[in-house]
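The other protein chains are all here in position, but one chain of the complex has been omitted.
Labels run A, B and C following the written order; every chain starts at residue 1.
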Amino acid sequence: MSLVEVDSAVKTFASRVRGRDPVRALRGISLHIEEGETLAVIGESGSGKSTLGRAVLRLLDLDEGSVRFDGTDLGGLSPHAMRAMRADMQIVFQEPYESLNPRLTVGGIVSEPLEIHQPRLKTKEIRRQVLATLDRVGLPGDAARRLPGELSGGQQQRVGIARAIISRPRFMVLDEPTSSLDLSIRAQILALLAELQEDYKMAYLFVSHDMHTVESVSDRIAVMYLGEIVETAPTSQLFASPDHPYTQTLLSARLSADPRERHAYQSYAGDLSVTSPASA
Amino acid sequence: MKVMRQHTGATVGVSFIVLLLLASLFAPLPYDPKATEGGASLQAPSGAHWFGTDGAGADVFSRVIDAARIDLSLALAGTVLSLVLGVVLGLAASTKGKGSERLVRGLDAFQAFPLLILALALVTLSGNKLYMVVVAIALINIPRYMRLLRSEVLSLRESRFVEAAMAMGASPRRITFRHLLPNVWGVVLVQTSLTIANAIVVIAALSFLGVGVSAPTPSWGGMIRAGAGNMSSGEWWIASFPGLIVLLCVLAFNQLADAIGDTTARSHR
Amino acid sequence: MASSPTAVISIGSKAPIKKASGPLRLVLTRLGFLVSALFIVVTLSFFLVSVTPGDPAQLIAGPMATAEQITQIRADLGLDEPILTRYVDYLGGLVQGDLGNSYFSKRPIVDELVEKLPATLELVLLSVLFATVVGVAAGAVGAYFKGRLPDKVSRFVTGVFQAIPDFFLGLILIYVVFFLLGLAPAPSGRVGLVETGPGRVTGSYLIDSLLAGDFALFVSAAHHLMLPVLTLGLVYAAYFAKTARSTIGKALNSQQAQFARAMGLPERTVVRYAFAESRTTIVTYAGVIFASLLGGEAIVERVFAWNGIGTWSLQGITKLDLPVVQGMVLVAGAITLIVYTLLDIIVGLLDPRISHA
Partner (left out) sequence: MSDELVLDVRNLAVTIDTPDGVVNPVRGIDLQVHRGEIVGIMGESGCGKSTTVKGILRLLGPNSHVTADTINLVGKADLAHASKKVMESIRGRHIGFVAQNPFGSLNPIYSIERQFYEVQKAHKTGAKKAESREIALSMLKGVGIVAPERVLSGYAHQLSGGMAQRVVIALATTLGPELLFADEPTTGLDATVQAQILDLISGLVRTENRSMVLVTHDLGVIAQYCQRAVVMYQGEIVESGDVMQVMVNPQHEYTKKLIGSVPKAEGRLNVAR
């Protein structure tokens, strides 16, 4: 049994623009994530990858299909039982600042999962755990008294990670956790996430649009296109011999940061047949 | 307070209001505000009567100060009622579900009401009861609170940090009190300051029309009413001083609203 | 003044749009909402007015009346019927275009409305026009010179006019412009006390006097309009300036304006772009002000002895003439809803993002 099993998930949103067709964000997605593994989902805007991340956590309800976590069908849980379940499954968002309540101190933000899931915990013990977790993600102890707005982007994302791991989840959805960060900070955060995974034996669903990032963090990769997974393969295999034409396009659009690996100039101009789902 | 230090306008405004209130409550007035003196009517401002006297010979200065008590307390009462009901109803209108949808529909229709006319009608029908003035202020201002709260809460509900709270298993109750409400207090405070200003004007308008606070109890609107006719014959002071006080009060609360708004905007960054 | 305009209008926007949304369907949905909203307005006002303690019959009869007389009056007015029966009666009349009769003048409400409404519309329309032009100009100056002297002056003046109760401003203008300067006529209504209005064609004195070829009367009517329009116009221009300043300011600092400058477009073109981008907000705001002035300008009508529906309804209220109050609420509500519906359509036409979806 896998830790997370998604079976034929379907989700359709009504279009925000009047008269347009509804958006079919997920068109029958199936996947599984093993204990301690990182599965990356890569896709471009409109591919449905973020919807998938939220559907796995049941932050939105599926139209069809099911999500099982550790054998439990999440769709069958009462709201109360589902909330209790959330100690085991967490999420880190793309926007570090927006994901933190601007009116709460860092300490208040990070302690919240404990207050929710272990209401009997003494204040002193909560405080101890908060400080330990802040330390674990590389934040100084006095950060606990600060407001999120007083921190840098990288520090804010560390707070988001601290909040996610304090309840010791077994599974985390990482929704583009580094794409709004600067390059040098990005590397630090990726390293931190890898260490934490090692320490706590967590499974990750890593949602991203960036091939470089995905290559460096994942065990397996699922490629999403227009609400479907077109290809799933172990990371090295996918990069070595991509099967699906869309995967090949994605790989060829990758820009290496090494000028010695310049790709031949292929003029895309005039060829709009290969475009992202958003422009379709 | 932090708000004050950065905003001179608000500091001056609040000091003015506090001074006015204290004066109306405790200061010895030069004349009895309700006393009339036939021989001393329509006197222009002078050393004896700083703001002049009205048609009945009463001292305008004493009346203007005295009126602050009733006008400001009615305004505050109306604001508190609007605030409490407006916030509760606004929260109710920003949840999912049938009831909330109906509330919103009603709110939309309410926009079409000529609220001043309705307020006037209610106060008149009740036989000039002062509590009805408070109700009238609430009637005008509750929809504003509701609309404000609804738009703020709906956009907050879409925010990442509320999604994060749901992802960590927070109950709806916890989300409301820990994540939504603390983030709307800023705009609610701004609105409250504006509501006091609006209430002062509504009360003045009602008394100007002879509704609500009625003579001989001094009220700013009533005093403007008494001096309205004199404006076209040159005795400007009877209506001008109470009008000026209303203007200054409104200005003060508007400044305060600006200051609060600036402060919350800054701390939000 | 009591109902300062709120910049948000949401009327109609929540109306559910079914799948095949042809233009006809859209209009029908809007009309459906209009009728149901009007129904809510009528119902709410009827019950609000009816449940409030206070007895019109007593007031009409006067303090010396006997109990029998009051009972008689109550029966004459139909006030002895249960409230639901009265409500159904009222709705029944409404469907046939009958709003009942005034308790005092005994004339049909509809007739009185038709007689008084043009005076109010003339005043309100001109005031909105004034407020829009002056307000947008002041706001645009503030936005363009943001933080500099013209902006500071504009904001100070705007702040003062926003805080001043409109009826008080009216009185000050009477003192200064009429008494001190003698530039305006006495506040005696739409024309001088000894003059009579032109023959009625449209109900607007300005238009009707011109149609009648009575130029002297036209000048007098315009002269009498000056102060009330100035009063309402200045107060609402202040509200307008605040909105215009932030909207135009945003448009002037937008990336779009930056790109226009980067293309070498001259500054006046960039300003024109900003105006064009703000036009939907400006039109919306003008509509909202127009709606809130209906009923909102009643006190100013009173100050200038303006014989419109404002003065009419104020008199109705003091005499507890319930059909008059009801009629006022209904008319103001209906015009407001129609204006909002028109706004929805106009804004849609002005904004290609909506019309070319």
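Note that in this section a contact is a pair of C-beta atoms (placed from the backbone, for glycine too) under 8 Å apart; a residue touches a chain by one contact, two chains touch by 3 or more.
In this text, all values refer to a predicted model and were calculated from it rather than measured experimentally.
Visitor: Given that one chain is not shown, what are the shown chains it touches?
Guide: Missing chain, whole complex, touching shown chains: A, C.
Visitor: Which one touches the absent chain: C:85, C:202 or C:258?
Guide: C:258
Visitor: Specify the residue from the set A:88, A:112, A:176 or A:215 that touches the hidden chain.
Guide: A:215
Visitor: Which candidate, A:73, A:125, A:150 or A:195, sits in contact with the chain we can't see?
Guide: From the options A:73, A:125, A:150 or A:195, the contact with the absent chain belongs to A:195.
Visitor: Spell out the interface residues on chain C facing the chain that's missing from view.
Guide: So the residues of chain C touching the missing chain come out as 146-147, 253-256, 258-267, 269, 273, 276-277, 350-353, 356.
Visitor: What chain A residues would touch the chain not displayed?
Guide: 36, 38, 44-45, 182-184, 186-187, 190-191, 194-195, 197-198, 209-213, 215-217, 219, 235-236, 239, 249-250, 252-263, 265-272, 274-276, 278-280
Note that only the chains that are shown with their structure count from here on.
Visitor: If you average the Cα atoms per chain, which one ends up farthest from chain A?
Guide: C
Visitor: Would you mind pulling out the distance in Å between where the CA atoms of chain A average out and where those of chain B do?
Guide: Taking the average C-alpha coordinate of chain A and of chain B, the gap between them is 49 Å.
Visitor: From the C-alpha centre of chain A to that of chain C, how far is it in Å?
Guide: Once rounded, the distance between the two centres reads 53 Å.
Visitor: What does chain A use to touch chain B in their complex?
Guide: By the definition above, chain A touches chain B via 57, 59, 82-87, 90-91, 93, 95, 98-104, 112-113, 116-117, 147, 149, 160, 163, 167.
Visitor: Taking the complex as given, what residues does chain B use to touch chain A?
Guide: Its residues touching chain A are 159-161, 163-171, 174, 178-179, 182-183, 267-269.
Visitor: Can you check the complex and tell me which residues of chain C touch chain B?
Guide: So the residues of chain C touching chain B come out as 1-4, 6, 8-12, 14, 36-38, 40-41, 44-45, 48-49, 52-54, 159-160, 162-165, 167-168, 171-172, 174-175, 178-179, 186-187, 291, 294-296, 298-299, 302-303, 313-314, 317-318, 320, 325, 328-329, 332-334, 336-337, 340.
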